[in-house]
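The other protein chains are all here in position, but one chain of the complex has been omitted.
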Amino acid sequence: MPIPLLAQATLSQATLAQATLDGYFFGSGKAAVVAAVVMVILVGIGWALRGMDKRLTELEKEQLEK
Amino acid sequence: MTGKLWKWGGIALLMVVVWRAFTTPMQPGLVASEVDKSLDIWEITLTSAGYPLDFNANPSDPQHSDFQLVLKSGDMNTGIATYCAEVTAVESHRIVGRFTPPDTLPAPSMDVYLMTPGAGSLMLRHAFSVQGSIQGLPAENCALGEEQPYLLPTTIPFQPTILETIRNLMFHVPMWFAMFFIMGLGFVASIRFMLSGDIKFDQRADAAARTGLLFGILGLITGAVWARFTWGAWWVSDPQLNGALVTVLVYSGYRILRASTADDDRVPRLAAAYNVFAFILLVVLLMILPKYNESLHPGKDGSPGFNTYDLDNTLRLMFYPAVIGWGALCYWIYKLRLRMIRVGRALINR
Partner (left out) sequence: MMTAAFHIARLEGRLALRKAHQLAAIGLFAICAVYLVFQADGFKQADAWAAQLWVVYLFSIFSAAGRLFDREQGPTRRYLQWAVQPRALIGGKLLYAWAMTGAMTLLVFVAFYLFLGVPEGSHISLGALIGAGFWGAFAMSTTVTTVTAIASQTQAGPAIAAVLGLPLLIPQLILCTRMTRELMAGVPWIASEHFVFLGSLGLGTAVLAVLLFPYIWRS
């Protein structure tokens, strides 16, 4: 299946844009910021899941007692 | 205690993966070339991506003699010719060279090789073409210098067109793996429900379908973003992508099927039948169809994939933990969903 023409036309532009973006991204330390943000999100997800875990354990206990 | 260990272990693994994936630089690689042919001596400007080219360069050398820029033309059939270019300027992601356009060339297109001090040898195939040259081998070839040692710190590999987005490998691919793992659990649960009629298997299948759907949607989103950067479009027609979309649609259908019947006794049986039917068709679609038709998607014939020769050790050390980490997270969500369904059921029955 060939790539659509539109995709081919924008391919080289995207490539060029990235080449310059890259130096900026790493040189300025923004990559570390992105990584840190993603890590915070991950911890948040973990925290939310842990909360649900606890709440469910309580509910299960309640049901067992009844 | 072990229960907590795998849950937080998975999260911790993912954190390490994320940190390493985003902060490990990419190997340098040439991405574009531009040739100014207006003068007798042509000027070529090369753009690179990844780690800076001038890493380890000698700043007090105006001749940039530690760099070597070589143009190559031809192949085994036509004979190979190499031409030396003089390096005039070196920046972190740009290098400029000058060369006298050759009178004779074995082939109209030229490849570029750049030997750098410390950052390895870089290549750009079909960097530019020379029209109107006479076909033939030149009298003399450029003498190649010695291979210089590779001094870069840990880097992730350079892949043309994928470039920096290769980091998405730690998100997109493991999400599909996790989805398949959990859908597989659901399929087995549905079969066991059909054989035993035990409602707990139906609850497992329900939880698995919901969790799998979540990861399927995440996989679609990460895939669309990746496709935009590498193929230039959010969505292209491709067997692999069709299969992925069908999967998400089918499991959305499963949710609707479960929700659309008030008659509680018949739902589990219908859902199990549909799950078994759909899963078998999906395995055919996702595993056989893309192999059978041409696919742009990596990992299939005819396109560069992340297989044995592409996935180097640095990537592997991130990718395998990512698979385990996302799998653990997926399983955790599945377990929670299952317990929610059970608790809800018990509340209704009371």
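Just so it is clear, A and B label the chains in written order, and each chain counts residues from 1 on its own.
To be clear about the criterion, a residue touches a chain if its C-beta (ideal position, glycine included) is under 8 Å from a C-beta of that chain, and two chains touch if they have at least 3 such contacts.
As the structure is a prediction and not an experimental result, all values here were calculated from the model.
Trainee: Give me the visible chains that the unshown chain touches, in label order.
Mentor: Taken over the complete structure, the missing chain's partners among displayed chains are B.
Trainee: Of the listed residues B:Val188, B:Leu270 or B:Ile341, which contacts the missing chain in the full complex?
Mentor: Here the residue in touch with the unshown chain is B:Leu270.
Trainee: Can you tell me which of B:Leu257, B:Leu317 or B:Met340 touches the chain that was removed from the display?
Mentor: Selected residue, touching the omitted chain: B:Leu257.
Trainee: Quick one: which of B:Ala32, B:Val188 or B:Val246 touches the chain that's been left out?
Mentor: With B:Ala32, B:Val188 or B:Val246 as choices, the missing chain is touched by B:Val246.
Trainee: Of B:Ile221, B:Ile280 or B:Leu347, which one is in contact with the hidden chain?
Mentor: From the options B:Ile221, B:Ile280 or B:Leu347, the contact with the absent chain belongs to B:Ile280.
Trainee: If the hidden chain were put back, which residues of chain B would touch it?
Mentor: Against the left-out chain, chain B lists 194, 239, 242-243, 245-246, 249-250, 252-254, 256-257, 260-263, 266, 269-270, 272-274, 276-278, 280-281, 284-285, 289, 292.
In this text, only the chains that are shown with their structure count from here on.
Trainee: If you average the CA atoms of chain A and of chain B, how many Å lie between those two points?
Mentor: 15
Trainee: Across the complex, what residues on chain B touch chain A?
Mentor: Going by the criterion above, the answer is residues 7-8, 11, 14-15, 18-19, 21-23, 25-26, 31-32, 47-50, 52, 92-93, 161, 163-165, 229, 231-233, 236-239, 293-296, 329, 332-333, 336, 339-340, 342-343, 346-347, 350.
Trainee: Which residues of chain A touch chain B once you look at their complex with the stated criterion?
Mentor: 1, 3-4, 6-12, 14-16, 18-23, 25-27, 31-32, 34-35, 38-39, 42-43, 45-46, 49-50, 52-53, 56, 59-60, 63, 66
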